[in-house]
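For subunit A:
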Amino acid sequence: MQPLLNIQGVHKQFGKTLALEDARLTIQRGEVHALIGQNGAGKSTLIKVLTGVHQRDGGDITFNGQPCQFSRPAQAQDAGIATIYQELNLVGLRSVTENIVMGREPRRLGGFIDWKLAHQQASEILAGLGVNIDVRRPLEEYSTAIQQLVAIARAVSRDAMLVIMDEPTSSLDESEVLQLFEVIRRLQQRGTAVLYVSHFLDELFEICNHVTIMRNGAWVADHAISDIRKAVLVADMLGKDVSDIETHGSTDFGGELEPAGELLFEARDIATRRHLRSASLEVHRGEIVGLAGLLGSGRTEVARAVFGMDALSDGQMSLEGASYHPTNASAAIRQGIALLAEDRKREGIVADLSVRENLTLSILPSLSAGVQIDSEAERKLVEHYIEALQIKVSDMDQPIRELSGGNQQKVLLARWLATEPQLLILDEPTRGVDIGARQEIQRIIQDYRAQGGAVLLISSEFEELIEGAHRVVVMHEGRSIDTLSNPGLTESTLVAALSRGQPSTSGDDHRMQETSARPSTPRETQA
Partner candidate 1 sequence: MKITTPTASSGATTAPWSRYRLRHSGPLIALLLLIGFNALITPNFLSMQTLSVNITQVATIAIVAMGMTLVIATGGIDLSVGAVMALAGAIVPLIFLSSAGQSFPVLMTLIAVMAALGIAMMCGLFNGMLVSRFGVQPIVATLILFISGRGLAQVLTNGNLQTFDNPMFEYLGSGRLLGIPIQGWLVVLLAAIAVFVVSRTRFGRYLLASGGNPRAAELAGVPVARVRMIAYTLCALLAGLAGMISVAINSASDAARNGQLMELDAIAAAVVGGALLQGGRAPFIGVVIGAAIIQLVRYTLLANGVPDEVALIVKAAIIVGAVYLQSLRGGH
Partner candidate 2 sequence: QQLPPLEQKDSYRVGFAQMESNNPWRIAETQSFRDVAEQCNWNLTVTDAAGSAAKQVADVDSMIAQGMDAIFLPPREERALIPAVMKARAAGIPVFLVDRQVDPAVARAGEHYVAFLGSDFVEQGQTAAQWLVDNFDGEEARIIELEGTTGSSPANDRKQGFDEVIAEQDNMTIIASQSGDFSRDTGRQVMETLLQAHPNVNVVYAHNDEMAIGAIQALEVSGRTPGEDVLVVSIDGTRDALRAIINGKMGVSVESSPFFGPVACDVLNRYAAGGTIEPWVRVEDRVFTADNAADHIDEAY
């Protein structure tokens, strides 16, 4: 039988950057097909070329037997392709209902929207994903996770032949991931094909039939999932030998944990107006302290408080034994604190500025002689970091928006390392970052620590915490409820600690009710 989608030899160039070069992808009707590759491999670009966001520079695409060239996403949608793009494409000021039904609203006489029916439909679709919320409220009032689920709800509610999901799980917790898988299976039963992009390889084994691997904008291989081992996938993605991969741990933290130095930072029962009730933690020099917790447990809020973004409503902080109460980010930076924020696009990069300008933004005072910036010193410093962190750029004056996510993240990491902070707070430093870059970032963190730096590491990946952290502080609903120390930290102790925090009643409309967080591998859960 002829495949549902067949992409052959597609290439696409953005200015100097060749994003796709001989990309191929074949999807059969009714299969769940994974697309994997490193950051910047071209996955999202391929999807956007397919759905008419970008126009391809060459190659052939056939969908449902027809050669196609969509010039707008609307055309792809009409042809039967529903897409959840990587950057959430939703309108925050509009209600949840509208974000789901917009474009095919139920109508009443005279063409007016039948709001009652629309709300009802939206609620039902969301209920199918295990979400029960007030669909009349503006979407922006809900968490990223809910927003992601709304995007999914929008896509699956269309009668599409192909549903594309570009990293749909990057901000979901495991219960939601499981719900999503349930939905994907239902789609599959209905005969709908799904294209699934994710950096969490374990998910693929759970849900996909087939996998296509891309590297540097080009097709590398495709396999039936049943025939393949994870190590082979990783090797294909990175372009390395399988044996290399297998001898190596999955994170680059590993190694001996050296004993930590003297106490650097301490927070006692801190609370803010923003969902942080009471958190206590200590960080020593040369120590990595992990912050674990479910989605919405308040980890980011701890980071915000320490970095001076939110004022404390209660509690104390001290730095090097002295009382520490920053009033804004600059104050915190002056005292040697750095925060790599969670939302790279909104809170990290200044898209139109160059890599150089982004990298040195936080250390300009020390790079200036008088009013003038010492551009010689600046270039040297930037060169040093590009080299040390192996940032892939065409030149340091390239606008940062042209870089792939992983490389942008490295530039931001360099921005903060350049401030030579005493305490480096990392909020999900490897989210949305591919395995290769992830390991490099982890290595950089480790090097920084080895030189006596202190790290507060927020991560949803247990392996990262277990292998990297000296101690892990467990957060739950805005409170620190436990501290676990390494060695002796295992996934099961962490899961146990997280589940201890679960209260029997939860008043909020939608809080994570599950007892484990991802990415404890779904495979193991099944077994």
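A word on the picks: all candidates are chains of the complex that A comes from, given by their letters.
Convention: a residue touches a chain if its C-beta (ideal position, glycine included) is under 8 Å from a C-beta of that chain, and two chains touch if they have at least 3 such contacts; residues count from 1.
Please read these numbers as outputs of a predicted model, since none were measured by experiment.
A.B. asks: Out of 1 or 2, which chain touches subunit A when the complex is considered as a whole?
C.D. replies: Selected candidate, touching subunit A: 1.
A.B. asks: Which of the residues in subunit A come into contact with candidate 1 in the complex?
C.D. replies: Touching candidate 1: residues 13, 15-19, 21, 40, 216-217, 307, 309, 328-330, 333-334, 339, 341, 346-353, 356-357, 361-362, 364-365, 368, 371-373, 375, 379, 382-383, 386-387, 391-397, 403-404, 407, 415 of subunit A.
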